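Here the structure is laid out as structure tokens; the discussion comes afterwards.
Only one protein chain is missing from this complex, and each of the others stays in its spot.
Naming follows writing order (A and B), and every chain is counted from residue 1.
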Amino acid sequence: MSAPAAEPVGPYVIAWLVLLLLLGVSVASAYLPIGAWHPVMSFGIAATQAAIVFLIFMRLRGRPSLKWVFAGAGFFWLFLLFAMSAVDYFTRSGYPLRP
Amino acid sequence: MSTSAADLGSYIGSENTLSSWLLTRDHKRIALLFFASITVFFFVGGFAATLIRLHLVNPAGTLLQKEVYNRVFTMHGIVMVWFFLIPSIPATLGNFLLPLMIGARDLAFPRLNLFSWYLFNASGLLALYFLLVGGVDTGWTFYTPYSTLFANGHVIPAVVAVFINGFSTIATALNFVVTTHKLRAPGMTWFRLPLFVWAIYATSIIMLLATPVLAMTLALVALERLAGLGIFDPRLGGDPLLFQHMFWFYSHPAVYIMILPAMGVVSEIITCFARRPVFGYQGMCFALVAIAVIGFFVWGHHMFTTGISLTSAVVFSLMSFIVAVPSAIKVFNWTATLHNARIHFEAPMLYALGFIGLFTLGGLTGLVLATLSSDIHLQDTYFVVAHFHFIMVGGTVTAYFGGLHYWWPKITGRHYPEMWGRAAAILMFAGFSVTFFPQFIVGYLGMPRRYYTYPAEWQIWNVLSSAGASILALGYLLPLGYLPWSLCYGRRAEANPWGATGLEWQTASPPPTHNFEHTPRVTRGPYGYDPRDGSFVAQNGASRG
Partner (left out) sequence: MASAQLQVQYTDLRQQSETAQLGMWVFIATEVLFFGSLIWAYVVYRTAYPLQFRLAGHDSVILLGSINQVILLTSSLTMVLAIRAARAQRQRQLLDLLLLTALLGVAFLGVKGYEYSLDAASHAVPVLDFLFKPGYRPPAEMFWTFYFIATGLHALHLTIGIVLVLILAARAARGAFSRGYDAPLEVIGLYWSFVDTVWLFLFACIYPLGRSLS
């Protein structure tokens, strides 16, 4: 009885290379004079990297399933926390806070 | 205590060494372990409540010194919220019944279940430690900057205890959610699940999504206090309101953690004792989920008077009105279920009826508080105190006792004495009403909460409230007597003494260790009661005319 064939290693290595590439882009863009776009770049790249880790390394790819719901639920609920307290912070007269 | 063949084969009688209980993986035994722990904490919190009510009989507030008074009401809040109410129905009835109701032999992760109990006790012992060595006076809400910069009590052990308790909550909730998804018996589709399972599931979702935020919030408080970090300190750029946003993001959903399981219990009791399927089953399921979800959008209503923007206050007020709608739907559906039904008034039904009345009044007063203009006056008065006690005590504790009585024969194999059960239910309802209704009045008149003295003109209301508390206490003490009595002398119970339809009633009382002789096959939805003659068809097809 022979062992099952190993799944292809390609997708994992490619994902890893893409992740490293994105790290490089994130670091490089930090030195560019893009002003208010800095947080968009750094968090956008982090989110993209996270998506790759979730889909490839954590094997979420394939049909959307219950795992997708739980994987996404944490982020969605976090977004709720951000959004609803942001309503307060951005409409408060004392914001930015004064130390 | 006499034994029988039935007892020896059950989960209780099968093995009786200490380690077989303390190292058990059986969800039913773990439920009993939790029951023992939370009963202890209930009476600790109740002792604090007794001190408060005795103290408030006198407007000059001479029984306790003011610093002691502050520590007593803080202890009452912390113990009752985290060590009684939040685990109460889920960790006892939920643990016991969830696998039985879905036709499973245990939860998905039995060792995690046991670990949850040990975490709970560890956190509880730590909490008791800080109480014995002097307590905390911040209120159960730990508001900054008082808790981080100025309070001189044991804030850090208190928040660490609650933090550890949070792990226990998350472990239990994770178990329940995964079990409901993966271990349902063949034929048990989502819309055939009993409403108690839906309620426990919705509660568990809230626990999982809210508790981690509390954990981080408390960790930051502890670190700020320990290391002098300026996270919530205005002098260092911090915002004390950020603490409140983070704290209430958890603590408002926490109150839905406390009420949803109670609603599940009430649905089970009402259908059985009115001998009718619940009105609008799918509506009830959606209402549970809607309450759980919308409950995350309303937390700012605890902060109307703290300095948040008017825009966000309006948003939170609107959401608070919206969350009342699914709760009201549930009350209407229970009422419709009872309409023209042949109601049997055993003790569980008395508790369920009491729940509907008290919860409705409590909920309506919540709308008064959600109204921005009236909240300006009522915030931090006894009106708020009365509102949440109507929900948590008049609601959750009533339902907890109702469920305890309803499933007592299943859990123990014995009947409680019916007349004593009814007497306790009536005493609790009467005692509760006399205790807390006057608090609406005196709060509306302006009496602030968390004060150790008050103007003499309000004494009558406080004396009335304290007198009611003594009746309520008697109501709680009665089951402490007759329930243990019934273990030895109560009439033995058959498998399905109430003639109910759930899978838990299709196995012996008490159940065998692995719940069912054969895995049940579910052929129909819950509540297959025939209102014309009280006959029923159980979920596995077994019927009784």
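Note that in this section a contact is a pair of C-beta atoms (placed from the backbone, for glycine too) under 8 Å apart; a residue touches a chain by one contact, two chains touch by 3 or more.
Note that the structure is predicted; figures quoted are calculated from it, not measured.
K.L.:
Considering the complete complex, identify which of B:Gly237, B:Pro448 or B:Pro484 is in touch with the unshown chain.
P.N.:
Final answer for the missing-chain contact: B:Gly237.
K.L.:
From the list B:Leu32, B:Leu64 or B:Ala104, pick the residue that touches the absent chain.
P.N.:
For the chain that is not drawn, the touching residue is B:Ala104.
K.L.:
Can you say which of B:Lys66, B:Arg342, B:Arg491 or B:His514 touches the chain missing from this structure?
P.N.:
Considering the complete complex, B:His514 is the one touching the chain left out.
K.L.:
Can you list where chain A touches the absent chain?
P.N.:
3-7, 9, 12-13, 15-16, 19-20, 23, 26-27, 29-35, 38-39, 41-43, 45-46, 49-50, 53-54, 56-58, 66-67, 70-71, 73-75, 77-78, 81-82, 85, 89, 95-97, 99
K.L.:
Tell me, which residues in chain B touch the chain that this view leaves out?
P.N.:
Residues 99, 104-110, 170, 174-175, 177-178, 181-183, 208-213, 215-217, 219-220, 223, 227-231, 235-239, 242, 246, 249, 514 of chain B touch the chain absent from view.
One rule holds in what follows: only the chains that are shown with their structure count from here on.
K.L.:
List the centre-to-centre spacing of chain A and chain B in whole Å, with centres computed as mean CA coordinates.
P.N.:
Once rounded, the distance between the two centres reads 37 Å.
K.L.:
Hey, which residues of chain A end up touching chain B in the complex?
P.N.:
66, 73-74, 77, 80-81, 84-85, 87-88, 91-94, 97, 99
K.L.:
Which part of chain B faces chain A closely enough to touch in the complex?
P.N.:
Within the complex, chain B contacts chain A at residues 181, 209, 213, 234-239, 241-242, 245-246, 249, 296-297, 299-300, 307-312, 315-316.
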